[in-house]
Every structure is written in C-alpha cells, then in structure tokens.
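In what follows, a structure is listed as structure tokens, so that the remarks can point back to it.
All protein chains but one are shown in place.
First chain written, first letter: the chains are A and B, and each begins at residue 1.
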Amino acid sequence: MADMTLTHEQQKLQALAREFTAKHIIPVASEWDEKGEFHKFILEEVKNIGLHCMAVPKEYGGPGCDSVSQSVVMEQFGYGCCAFATTLGGNGLSSYPLAIAGTDEQKQLYYGRLVAGGMGGFALTEPGAGSDAGSCATTAKLDGDKWVLNGTKCFATTCGVANIMVVFASTDPSKGVKGLSAFIVEKERDGFSVGAVEHKMGIRSSNTVELLLKNVRIPKNHLLGNEGEGMKIAMKTLDMARPIVASMAVGVAQRALDAAVAFAKAYLDVNGKPIGMQQAVSFKLADMAIQVEAARQLVRNALRLKDAGVPYTKEAAIAKTFATDTAMQVSADAVGLMGNYGYSKDSFVEKLMRDAKVTQIYEGTNQVQRIVIAGQLLR
Amino acid sequence: MSYALTEEQQLIQQSAREFTREYIEPIATEMDRTGIHPSAVVQQMAEHDFLGLYLPEEFGGTEAGYLSYVLIIEEISRMSGAVASILINHASLAAYTMYRFGSAVQKQECLPALCSGEKLAAFALTEPGAAPGVGSHKVIATKEGDHYVLNGHKCYVANGGVADIYVVFALTNPEAGAKGMSAFIVDAKAAGLSIQRTIGKMGLRGCQSAELIFENVMVPQSNLLGAAGAGMKIVKEAQLVASVAEGAQVVGIAQAAMEDAVKYGKQRVQFGRPIAAFPAIQTMLAEMATHIHIARLAVYDAASLIEKGEDFMKEAAMVKLFTGRIGQSALIDVIQIEGGYGYSQEMIASRFYRDIKGAVITESSAAFPEKVIADDLLA
C-alpha cells in the first residue's frame, strides 16, 4: 500500500529499499546475527542501487536525499536488520559533521571516499565519556602543521571497517566540553589501529570496536570547524542522526508487528481457530499498531521540520525516544504473543527484541533525550 | 522484607544460596554460551533433595512445602534462570501433574524416581504450526484396545531430549477441540518416540528445548492421567502452579539484575558524579525495587495458598500478570542504566535480559492470566 504522505519520489525510493531488503537482507540477517558479522557483498549491492551514502549532496557526487527520503529507506533497512541499518546509519552519521562544519576541501575528501564506496565512522564515546562527552581523554596537540592525536575510543560504530572517520579529541582538556574538537582521520594514518571488537547481545553483525590512537599525525586542515567546537558539532550531528535511528526503530517495530499479525492469523488454538480471533490477542495487536504508527508519524514530523529548515531539536529527541521505546515494547510484545516459538531461534522476533534494546541507548540514551527535550521546554 | 519465613524456610533459602554459589555460578556463563544441559548440576540438585522437595514423603519427597520450593527457585534464578527452568519443568509442571491428577498406582510408580533424581521429567504441550509452511502437527491419541496410539509433533518441550519421562497432551477426541484433550505419562524410551531436533533460543540456554515426534507410540491406557478429556483442566492448573514458581524465577533474576545495576551505577562516573546520584537513575532503581518487592510478596502469598491446599488460581494468575510486566521492564531499565556495557554479550545483565523474557512467557491461553482473574471476579 502506497504511503500517501510521501512524495512520488519518496514512494519510489521506499519501494526500492523494500525490494532490496526483501531480496538481500532478510534472507541472511539471522545468519549474520549468529556469526556476528555481515557479508561484505551487501555493501556492494547497496552501492549498486546508490543507497550507501544517501546524505552526500549531489554536488559531491552523492544522491543528496532529503531527510524524509533517508528515513523511509532506513526504516526499510531497519525492518530487514537493525544491525545492517546501524552500519549504514553510521555511514550517514559520520558524514553529518561535514555538512555542519566542513570546508569544501574537507567535503571533497570525506564525501569522495563515501561515494567511492568507502565506509565512514564516528568516534565520540570513550570508556570514561559516554553520555558525558565532555570528559573526553583523547587529546589532539598541534605540532608544526600537524595535529597529533592520542587516546582510546570505544563503542565506535563501523570503525573497524571504515576507511575514514570523524574522531573527537580534546584540544584543551582544561576546558572540558569547550575544549572538545572534531577531526577527520583516515584509516591509513600511522598510529591508528583497531582494538577489541565488542561482542554485543544484539545488532551483532554491526561492527563496534575500540579505536587506539597513538601519535596519529593528521594535517592541520583536518580539524572540522574551529578548536573547541567539537561539542557543538557533535550535538548538531546527533540532532540530525536521531530521526534516522528513530526510523530504524520504526522498522524494527513494524517487523515485529507484522510477525505477530502473521502468527495470530496462522496459529490455531486447540479449538482450531486462529488465535487472532481471541480479543486478548487482537487488542494487543491493535496496541502495537497504534504505537508503531504514532512513532512513524513523529519521526516524519521531525524530519519535515528539518527539511523545511526550522528548529527541530526537541521534535527529533521526542521522535527518537518514542520510536525506540516503541521498538522495545512492540518487539517484546511480539515475543510474548508468539510464546515459545517467538522466544526460539525458529523465529526472528527474539532477534528484534535483542536489537531493539540498543536503540534506546545509542545516539544519546533516552535519558539524554529527556535532558534535551526538557532543556528546550525550560529555556 | 518482613514476610515471616520459618527457620526451616530461612535455612532452605541459605542452603539454596550456598548451593547456587557452589554448583551453578561456576558454569552459568559457559552454559549460556553452549546451551548444553547441565547434567552434573541436576545430579547435585537431586542429592540436595531439590527435585521433589514439596512432594509428600510417602512418594520420596521432602514435604518442605511449596513456599520453600519457590524460595529455592528464587535463589537459583539469581544466578541462572535456565537451571530454575529445568527445575520448574520437572517439579511444577510434570511432577505436579502426576501428583495432582495421577492415580495411586501412577503416583507410586512415577514419583519416587522423580524425587530421587533417578528420572527427569518434562511437560510436552506446545505444538508446531506457527512457522510458515509447517502446517499442523497436533498429537492425536487413538484408542486401540487397552492402548492409545499417539501420532504427531510436540515442539519447544523444555527438558526435551534429556527427560526420562514426559507428560504429553494429546487429542483423544479431535472433533471436540479443547474438550477432547487428554494427558498421558509417556516413557522417553517408548518405541516410536524420537527427538527431531533441539531448538536454539534467546535465553534460558542450558534448559534444553526439543521437538518430539510421535510415530505410533503405544501408551497403555493405565498411563492416562485423570479422565479422558481432562487435559485442558490439567494444563490450566499445572501452568498456574508453575506460574508461581516462574514468578519466583522472575523475582530472582530481577533482583540479581538490579543489584548488578546498583553496583554499576555506583561505579560509573559521568558529569563528575556516579550515575546512581542522578534522580533519573534513582527513579528507575526505586521503581524496580518496589516492583520486585511487591512481586515477591505476591509470589510467597500464592505459594502459601498452594502449600495449604487452598484455592490459588486467581492469586497465581496475578503473579503471572504482575511479574510478566515488571520483570521485563526491570531488565529493560537495568540495561538502560548499564548502557553499552550492559548490552555487551559477556555481561551478566544481557543474559538476565534474555532469560527473563523466557520466564514471563505465557504458553497456553488456558492459563491466560487476565482471563483467569476475570473469570474469578465474575463468577
């Protein structure tokens, strides 16, 4: 069924992403989950349809998709596999700092790599700096015409396979948050290495690693914006990324709902009637659908504000919180409704429930979203 | 906690705590990884009289009461929901059914071996039919002389493949639907009974689930439990009895998870103070502590009713309804507090998250808690 709130172009993109998901992601997602890695060929496939770097503007060779278009695609990818969506979402996320603060030269470099099929990474979190990004212990010191980076980043999405990334480091640790700066770091720089790979409960095929930076020297012009603007860039980046994470979460929730509906129609109770005919079950399905639809429209609303160029920080945080809470609740409900079958590896809904949990945590925990929302309300 | 436990109950609790530390803690993580049935632990449970502890001495039990039994489940669950499930399926579902609905002869023949641990029991209720294209495989029992002949599949049978004896539900009168279901005692070695496969699942790994195939399995008429057609009544009562033990399982898992989150919250410093100092975290902890406390009281109360031989159906259903909600929400919050750390596959919180979902699943609509409670109110 066509979604009439989308433009014709967006509908076409949605259909393309849906077809891709059905053909290339869904058949292998469980295997990726089991192994904890995805097949590289999927990235080639997604390049073939030009959806690997949706956020890159047309003038730099990308598709220059508007935010709603990115959202509808990411919802489909999230529907197929949250880990795959996280990988591509991370690609988009890593390019937002360029859109926010990049010079033309920097954009040429960064976007160029993404358009060519490289993966981008985003390294903000540290062992001692999660929600509190200001406690960053990674440092960047100017030595002649080079920045020298030292430190350890953790929970860095896609960074083990990325060939270019945005890394946050403190140029002045005495200033805390105000000393944080953003840098472009290419994988091939000396002193850059990938540390431990994180084994996660969910989104297992997405690559989450520790990054080790040891006297990594990068050109002076790899600083994004000015010294001390790192926090501002990070916050704006997360503003942009939140509705994308929310879109993936809507996809996860929709998948769980669809699975529960299919189960309710197919599974017969002892009297030979589909369990969907029991009101206890049908009302639960209705509750799930209410949440999924509300989440989707909250996400679309935030993105339309963004595409219209008006402030959307609060709406993005609201959408992220509601959509990821929905993914959590609906996926857990689907497992519950489908009973032992849903809990087993025979079904994929147990994977949805493991995957959904992380959406409440990353890109700013839902507690941080509340700080953002309340900050907007009370200012 | 001021619920008046007797000295014996407190000692039993202490024994179970020591037992868990000694025999379960060393293997719990590895068991989750491999999913292999912990036969050595089951043997130790037998030697410590856990397997028949609430059954009467005349059948080899310890007659320690159902409250003592749920205390043990709670203690074991603080370390391993899977071991608790093995015990619940053996003692609450299978053994209870035989004790409550078996004839004097059946009880004398079966229960002593279940109490001593010579035999492990399982409860075979769920049937496949939900997975796309599988179709119905209902187990049908056809009367032939002084035997019933069983044909069909049972799926997601906990302790399946490692049990020596099964309580199997089969349709003796398929046309009559629920009213045509009956329960049988079936020896695992019966000719024609085979294990199709073991089934992977999200959590409770180590409590093995299997699919059983019945191909012309001859079961003597004397193995019919209760009257022909009494199956649904048996399922309802057995599942409600078990739901009190499962409530204790939820309480144990949630309690241990909460303690883990408290420990983490005190250690993890963000924004210059331990995250446990933030009201948002304190609110989550306070709510889960309150929920767990109330759930524990409800579990103990329902267990006391069972122990006294009073009507317990409504209270047991309330345990199921309440623990189902609060157990899951507690673990969603625990992972939220622990963030990326708790989401890690190696962390105990992520195991508890996966395990608790299995503990709150309602498998049969016969024991649907809202229905049981409403029926009682409206009677």
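The definition used in the following text is that a residue touches a chain if its C-beta (ideal position, glycine included) is under 8 Å from a C-beta of that chain, and two chains touch if they have at least 3 such contacts.
Throughout what follows, contacts and distances are computed from a predicted model.
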There's a gap in the complex where one chain should be. From "ABC transporter permease", "Electron transfer flavoprotein small subunit", "Aspartyl/glutamyl-tRNA(Asn/Gln) amidotransferase subunit B" or "NADH-quinone oxidoreductase subunit E", what does UniProt name that chain? "Electron transfer flavoprotein small subunit"
Based on the whole complex, identify which of B:42, B:64 or B:79 touches the chain you can't see. B:64
Chain not shown: contacting residue from A:5, A:103 or A:215: A:215
Of A:21, A:76, A:106 or A:139, which one is in contact with the hidden chain? A:139
Just name the one of B:47, B:144 or B:375 that touches the chain not displayed here. B:47
Given the full complex, what residues of chain A touch the hidden partner chain? 139, 141, 148, 150, 214-215
Sites on chain B contacted by the missing partner chain, in the whole complex: 7-8, 11-12, 14-15, 18-19, 22, 47-50, 53, 62-64, 68
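Here is the rule we use: only the chains that are shown with their structure count from here on.
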Need the CA-centroid distance for the pair chain A / chain B, whole Å please. 37
Residues on chain A engaged by chain B in the complex (per definition of touch): 125, 128-132, 134-135, 154-155, 198-202, 204, 262-263, 266-272, 275, 278, 280, 328, 332, 335-336, 338-347, 350, 353-354, 357-358, 360-362, 365-367, 370
Can you list the chain B residues touching chain A in their complex? 126, 128-132, 136, 155-156, 177-178, 181, 199-203, 209, 232, 269-272, 278, 280-281, 324, 328, 332, 335-336, 339-340, 343-346, 350, 353-354, 357-358, 360-363, 365, 368, 370-371
